[in-house]
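Before anything else, here's the structure in question.
Here the complex is missing a single protein chain, while all its other protein chains stay put.
Entry: subunit A
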Amino acid sequence: MENIAEIKQPGIAQGQQPASEGQLLPVQLNINGKNYLLHLEPWTSLLDALREYLDLTGTKKGCDHGQCGACTILADGKRINSCLTLAVMYDGIPLTTIEGVAEGDTLHPLQQAFIDHDAFQCGYCTPGQICSAIGMMKEGRAQSSNDIHELMSGNLCRCGAYSNIHDAIEQVMEENINPEKK
């Protein structure tokens, strides 16, 4: 593997030994096409690894218990709750977070649709909603408008933007089926 960035723990001052009860484990994470080598407590969640050690704070913590969906990311294309899994379990598996959804400055169609439909207010659940919707579309199970509502129900939005989130997803799904609709 080339281009592996070794990450020092942000919580540790330069030159100091990483503090730990036990042994820190080396973990190699592949995120948005980049490889990172981390030394983590084995019980570090994937979510905390992203937010606290890699400064990829686009993935949100809303409950830390798999109850809200704010931490949804894509692991090998499948949507997962990154708070419910340990970072060490994803060694080498390609991960996509909200930071890797756009292609450079070009937004993913869903990101643009979220803006156009005003599918968020505070924006905190938004990265999870978008990753979850990308995962859902790939699953291919959503056949109707109701399916979207049902299959997105793991992602809570306290601002109540559900109507607009639904419309944004529906628009992109229709565009995928009929590209001329774009």
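Remarks
The rule is short, and it goes like this: a contact is a pair of C-beta atoms (placed from the backbone, for glycine too) under 8 Å apart; a residue touches a chain by one contact, two chains touch by 3 or more; residues count from 1.
Everything below uses one rule, namely that contacts and distances are computed from a predicted model.
UniProt lists the omitted chain of the complex under the protein name "Xanthine dehydrogenase family protein molybdopterin-binding subunit" (options: "Ketosynthase chain-length factor", "Electron transfer flavoprotein subunit beta", "Monosaccharide ABC transporter membrane protein (CUT2 family)" or "Xanthine dehydrogenase family protein molybdopterin-binding subunit"). Contact with the omitted chain, checked across A:L46, A:C68 or A:L95, is made by A:C68.
Within subunit A, the residues in touch with the undisplayed chain are 9-14, 19-21, 41, 43-44, 48, 51-52, 55-65, 67-68, 70, 97-99, 101-102, 107, 111-112, 114-116, 118, 120-127, 130, 148-150, 152-166.
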